[in-house]
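Below is one structure, written out as structure tokens, with a few remarks after it.
Left out: one protein chain. Kept in place: all the others.
Entry: chain A
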Amino acid sequence: MANAAKFELTDDSVVVIIGTGAGGGVLANELAQKGVKVVALEAGGRYLPEDYVNDEWDSFGQLAWTDPRTTSGDWRVAKDFGGLPAWIVKAVGGTTTHWAGASIRFQDHEWKALTTYGAVEGANLLDWPIDAAEMAPWYDLAEAKLGVTLTEGREGLPGNNNYKVFEAGAKALGYTEVHTGRMAINSADYDDRPACQQTGFCFQGCKWGAKWSSAYTDIPRGEATGNLEVRDHAHVARILHNDAGRVTGVEYFDRDGNLQFQAARIVAVAGNSFESPRLLLNSASDMFPDGLANSSGHVGRNYMRHTTGSVYGIFEKPVRMWRGTTMAGIMQDESRHDPARGFVGGYELETLALGLPFMAAFLDPGSWGREFTSALDQYEYMAGMWIVGEDMPQETNRVTLSDTVDRFGLRVANVNFSDHPNDVAMRNHAYERGQAMYRAMGATRTLPTPPYPSTHNLGTNRMSERPEDGVVNKWGQTHDIPNLFVSDGSQFTTGAAENPTLTIVALAIRQADHIAREMASGTL
């Protein structure tokens, strides 16, 4: 950080970015590389690989967002983890410290969900205003930035024990698209990051830096340009605007709890699908009584979390699934759109392992007695996989302002979610297929495990062609306020079946290019 910039609070020439994860962290660096002055405000602290800990609960205490949130709806998370709707990170680098590294592109048809699937009752499907051809070059750049394996000639990761069971089970059922994944985890030294050492604990922050995270790539590189200042422990309270309806800067609480105002030429919101709409709603004013950028009423709506769930299998002999990369394994045959299965869209199955402490917490929350403990007793003999499928956007699945307030007195996000029947049908199909994979390899017991607190948080500020259908346009620029952007997964029009980070990064690189061009031309 030797060259890190320091900008005045009154400097209204800067771009202010709120959040430093896959969206905000990448946008900050990309703009800084282009000579744009950036102030990035991050609610959390700064942690680097030497700070990460190979301990699930200690790491959770270090990195997770545990500020209050509330929940409602019929999803089981609301009952079992009512104050923790998501397992995401509050730190410089955001959830890129915690993510598994799975980096797969949307399938072409998934950019056009409404056209491809047709209208689905109770769902609020919409086509993205961009498509696969538009995104292809940005995906290329994103894959190069992240060093994604099995792209651009990069080798795949070696399969660990958990993968070997998974692969054999998939092939036994006749599946063919099975491999160790396109992962932002180095299979060989790349971009000043070492190769994976099969340590496990990918979710706790990679202590080798073999997994890409903006915390130790884009952020320090942006700072090295002298164009980026990152202020950590800066909790944004409100975005302010002038009488012309342009945003003028943001109010935030600094590390000492003092309210500051940072002026801005442009504001980009990248706080994730809970905090971004929360901030827009908390910024309501006389001119924008329903919140900023909310003339459509769509801010906070269409929250998606992917149709998830896990399957664990218990075998006669040890697996030791925790050894090695947490999620380097995927089966993609079921990711296609094939309504004959009883649902629209598709899903991926990906290897997953939890440590013993988190397995106890998440295997079957609330369960007790020997049905539960006899499964946990076989922890060493377990293999595990995770379901990630496209869920249906629904207007009533939404983030609103709760009556609960945080330590700054700001109303927190309430997250309301209920499964759509399509989500349920897809999950049940995936449970059956996953259990069949393990039974094919001789599993003596299989456990269809309910979804964890969300890690893929999407929608709530969705992208739309027409202003009345969403919050932002194809550049992530809000329909209502030209110098206000959204730069995280909340832009997603639909969720597709793929882990979202690569797409968030690709969108951020593309958005940086657009913003820099518009600034240079004087349009912004």
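Here is the rule we go by: a residue touches a chain if its C-beta (ideal position, glycine included) is under 8 Å from a C-beta of that chain, and two chains touch if they have at least 3 such contacts; residues count from 1.
Criterion: contacts and distances are computed from a predicted model.
Comparing "ATP synthase subunit b", "YCII-related domain-containing protein", "Formate dehydrogenase major subunit" or "Twin-arginine translocation pathway signal" against the UniProt entry of the hidden chain yields the protein name "Twin-arginine translocation pathway signal". Contact with the omitted chain, checked across A:Ala284, A:Ala361 or A:Ala425, is made by A:Ala361. Across A:Val250, A:Ala263, A:Val319 or A:Leu458, the residue that sits in touch with the chain not pictured is A:Val319. In the complete assembly, the contact with the undisplayed chain comes from A:Lys164, out of A:Lys164, A:Arg439 or A:His514.
Across A:Ser13, A:Thr66 or A:Gln197, the residue that sits in touch with the chain not pictured is A:Gln197.
For chain A, the residues in touch with the chain missing from this view are 53-55, 57, 158-161, 164-165, 168, 196-201, 207-208, 316-320, 322-324, 355-357, 360-361, 366, 368-370, 372-373, 376-377, 379-380, 441.
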